[in-house]
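Everything on this sheet refers to the single structure shown next.
For this depiction, one protein chain was excluded, whereas all remaining protein chains were kept in their positions.
Just so it is clear, A, B and C label the chains in written order, and each chain counts residues from 1 on its own.
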Amino acid sequence: MLVVMQAGATQDQVNRVINAIVALQLTPHPLPGATRTAIGITGNTGAVDSRRLEVLDGVKECIRVTKPFKLASREMHPADTVISLPQGTIGSGHFTLIAGPCSVENEAQIEQTAEFLLANGVKYLRAGAFKPRTSPYSFQGMGLEGLEIFKRVRAKTGIGVVSELMDTEHAAAVEDAVDIIQIGARNMQNFSLLKRVGKTRKPVLLKRGLSATLEELLMAAEYIMAGGNYQVILCERGVRTFSDHSRNTLDLSVIPPAKNLCHLPIFVDPSHGTGKRNYVPPMALASLAAGADGLLIEVHPTPDQAASDGAQSLDFPSFQKLIDSLKALSKPLGKTIN
Amino acid sequence: MLVVMQAGATQDQVNRVINAIVALQLTPHPLPGATRTAIGITGNTGAVDSRRLEVLDGVKECIRVTKPFKLASREMHPADTVISLPQGTIGSGHFTLIAGPCSVENEAQIEQTAEFLLANGVKYLRAGAFKPRTSPYSFQGMGLEGLEIFKRVRAKTGIGVVSELMDTEHAAAVEDAVDIIQIGARNMQNFSLLKRVGKTRKPVLLKRGLSATLEELLMAAEYIMAGGNYQVILCERGVRTFSDHSRNTLDLSVIPPAKNLCHLPIFVDPSHGTGKRNYVPPMALASLAAGADGLLIEVHPTPDQAASDGAQSLDFPSFQKLIDSLKALSKPLGKTIN
Amino acid sequence: MLVVMQAGATQDQVNRVINAIVALQLTPHPLPGATRTAIGITGNTGAVDSRRLEVLDGVKECIRVTKPFKLASREMHPADTVISLPQGTIGSGHFTLIAGPCSVENEAQIEQTAEFLLANGVKYLRAGAFKPRTSPYSFQGMGLEGLEIFKRVRAKTGIGVVSELMDTEHAAAVEDAVDIIQIGARNMQNFSLLKRVGKTRKPVLLKRGLSATLEELLMAAEYIMAGGNYQVILCERGVRTFSDHSRNTLDLSVIPPAKNLCHLPIFVDPSHGTGKRNYVPPMALASLAAGADGLLIEVHPTPDQAASDGAQSLDFPSFQKLIDSLKALSKPLGKTIN
Partner (left out) sequence: MLVVMQAGATQDQVNRVINAIVALQLTPHPLPGATRTAIGITGNTGAVDSRRLEVLDGVKECIRVTKPFKLASREMHPADTVISLPQGTIGSGHFTLIAGPCSVENEAQIEQTAEFLLANGVKYLRAGAFKPRTSPYSFQGMGLEGLEIFKRVRAKTGIGVVSELMDTEHAAAVEDAVDIIQIGARNMQNFSLLKRVGKTRKPVLLKRGLSATLEELLMAAEYIMAGGNYQVILCERGVRTFSDHSRNTLDLSVIPPAKNLCHLPIFVDPSHGTGKRNYVPPMALASLAAGADGLLIEVHPTPDQAASDGAQSLDFPSFQKLIDSLKALSKPLGKTIN
């Protein structure tokens, strides 16, 4: 951390800041300059609220130098995290597709989708049993009945299932029914929920919040990892900006810095990111080209009859066409689609 | 809802949209124009996902006309909601102060603050027992022990207590210990939690999410009200934008439209909104002038020793000075400070 | 400036950074820490692009400590700037109203408005002769003919005129016809225009750009001041965010930090900030309470017939009512309305 004094700060004010730093059990390094003094701080500054120094007389601002995440940091863990599941490896040169309908609607729909996916080489099915909906009057998902459908379809087909957990009450039930637990964007900073999934032994797919910075996303991953669960997959799904041409602003430019700062795999959800099925294939291809490790993508047997989010779902033929395009593109990029 | 056809849409395409509308049990009203056709829809369009029509051939876009909130809407409930508690009325010409430290740190701190507040005419104390912190390594609050402190200080002093509930597990315990339950900004769309507080009989102070639109805030209130709890207080606490001169962008301009669309009281939290104590008093005065019904404000006996957010807390003398300024300003505005 | 090295940076990499700093004619101050080295830099760092050091091997990031504005900075010029014009002083405890229609439409309209304003104690009229419009098919203003109207109405009534300059071609003509030159939000970083008005001797009202940070606004003021014109008035008029309840997000929270960092007066335009006349009076009162030095406000004899922006214009009786409210509020705040 660096404390920058005001141009006219007195030596007395500088001394008081130095004493405050010492009182926090940190080491001050005064750095006099032509027009002002700055004071470098070394020691474990991670837990210090910089604003405690900022309010002292004569202080202009405090600048934090070290990042507060540790377990998620590539500096601490240089090699990429690879997640090995029976259905297929995530990370390490694989580009993994997770596809399926927004919501579980009935067993036939899930079974039909699972068989279609497996026939096309896709090993993971996504579908929501518990649905976070903006309106209390919208369809809220099939709940526990949906989880039973997952269990039967997994047992029958062997497909991996990814589904959202919305609260701690249902954590054990969801953990039991799925292969990867999804934490939705609106719960990215539901810290009680993050702590709870830190205690599961299933991988967690963590969606970036609508207005989360990359650092906040990595801190949310840190919550899960601090609980002992190191199998975290980040997922970009669009952020909220002034821009109104799509449902959200899909921020593909987060991929290179996420790869630079952090060793966890990162996926992209172009369906929520754009909100319109026509825009999904180009953004899916762009995600692959930008360096993502996989996609979370909405596919529905009959999108126009979907219980939710049909407008952003691909039908089966469109998704097959997209898989073909992804395969063609993956070769020059040195990736394997799975 | 209004469906706008593309300029070159065929009569066949128009007919297919009309049939789809009828299939949704709604009434279509074709509206031919010079260059294109639009189709008005009447009936209960609230639950329809407009994108289901948008994906039909020849459709340019769908435009939603009616708002999806009902119980929170001033159209449905023209008179202001007034919340009557023994400590003092909220709404209806009162400007209510809720003040106190960011976190409960110990019983002496809470008791000292309660006595200071009551001596200065302030009837509600705020303090966090459960703290949502960005880092898993930061102080997470005193938890249940903090709630016991609230009970003793309420019994002894009669002050009203406002405190945050972070998860459904602790709902009964928090409901028992406080007078107003706070839902934090990061949980504004934690729908499981909203449903749970819809079943309590304590008023709920609902903070606007960091990137929530006014409509989403009102839909979150609708979740609580749909559960049977009509005592909801909205709270603006700053939104996230590109702007970097303050911790968040305090959006006072939400107050007039919130008053226009909705009958619930609206408070402002200038402490989180600005993040710096020097900026709190001018924004507190501006909140009163803009038409807010009260403030949630951080006050600490010794801000520089606070366990969290000390830099945005006022000390006692500064808060007394602010109360005086608010009183002077309230007269020409026809409000009463309580 | 501070250069932060990566945790594993070698001594060689540190030395290469030190040499690069010396090559830039600056002084390096190495600051070794427990896990990494940081290098403080003193000297005139204002003109250095920090990214030149950031790309060197082993560098994690560069952090700029000193702000790049000088003439606009309160550190350099602690006393408030006061602008003295024959019509009335701006700054120094005055709260100045600048009111009038969005566009000059004809001479009668301007004369009628000027007389109404003067009769109500308002000394400055605003109106656009050149109009920046999003669409090339919208009314673009009366242009030079509008300037002639200003000259005649100023001569006849003595009112001060504030009007926008959109390009350097018309700089001399606008300077000749008005008392204060307005630079619009969309031109806040039109650097050719800023340099040009730096050479005039009329005060400049500089509107904050739709996505300008406070620092960028102050740098735009710095462009004007660097040309020799120190009479700059800042103006907040709403920024662009995800928030959709108003035309723009009026950022009143910029006022306290602007006052803290800079000595120039700051105005607020609640008409463009909200876009709806019903929301203008509460935001005007809030601007006064937040510490602004004045308002730019749209008033029109017959708003429903206005050539542009009628929906955000107050009619005469509403504006008189607002003046009364502002006067009542100004007393406890220790300001004088002029």
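Definition applied: contacts are C-beta pairs under 8 Å (C-beta built on N, C-alpha and C of every residue); 3 or more make two chains touch, one makes a residue touch a chain.
As the structure is a prediction and not an experimental result, all values here were calculated from the model.
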Inset, instruction - Specify the shown partners of the omitted chain in the complete complex. - result: A, B, C
Legend entry - Among B:7, B:22, B:119 or B:172, residue touching the chain not depicted: B:7
Inset, instruction - Out of A:125, A:264 or A:285, point to the residue that touches the absent chain in the complete complex. - result: A:285
Inset, instruction - Return the single residue from A:15, A:84, A:106 or A:243 that touches the missing chain. - result: A:243
Inset, instruction - Quick one: say which of C:8, C:68 or C:121 touches the chain that got left out. - result: C:68
Legend entry - Positions on chain A where the hidden chain makes contact: 211, 213-215, 238-239, 241-246, 249-258, 260, 273-274, 278-279, 282-283, 285-291, 325, 328-329, 331-333
Inset, instruction - Go through chain B and note every residue touching the omitted chain. - result: 2, 4, 6-8, 29, 31-36, 38, 40, 42-43, 63, 65-66, 75, 211, 240-242
Legend entry - Sites on chain C contacted by the missing partner chain, in the whole complex: 46-47, 49, 51-52, 54-56, 68, 132-138, 166-169, 186-187, 189-193, 195, 210-211, 216, 219, 222-223, 226, 240, 275-277, 303-304, 306, 308-312
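Operating definition for what follows: only the chains that are shown with their structure count from here on.
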Inset, instruction - Determine the chain that sits nearest the middle of the structure, using the mean of its CA atoms as its centre. - result: B
Legend entry - Multi-chain contact sites of chain B, meaning residues that touch two or more partners: 211
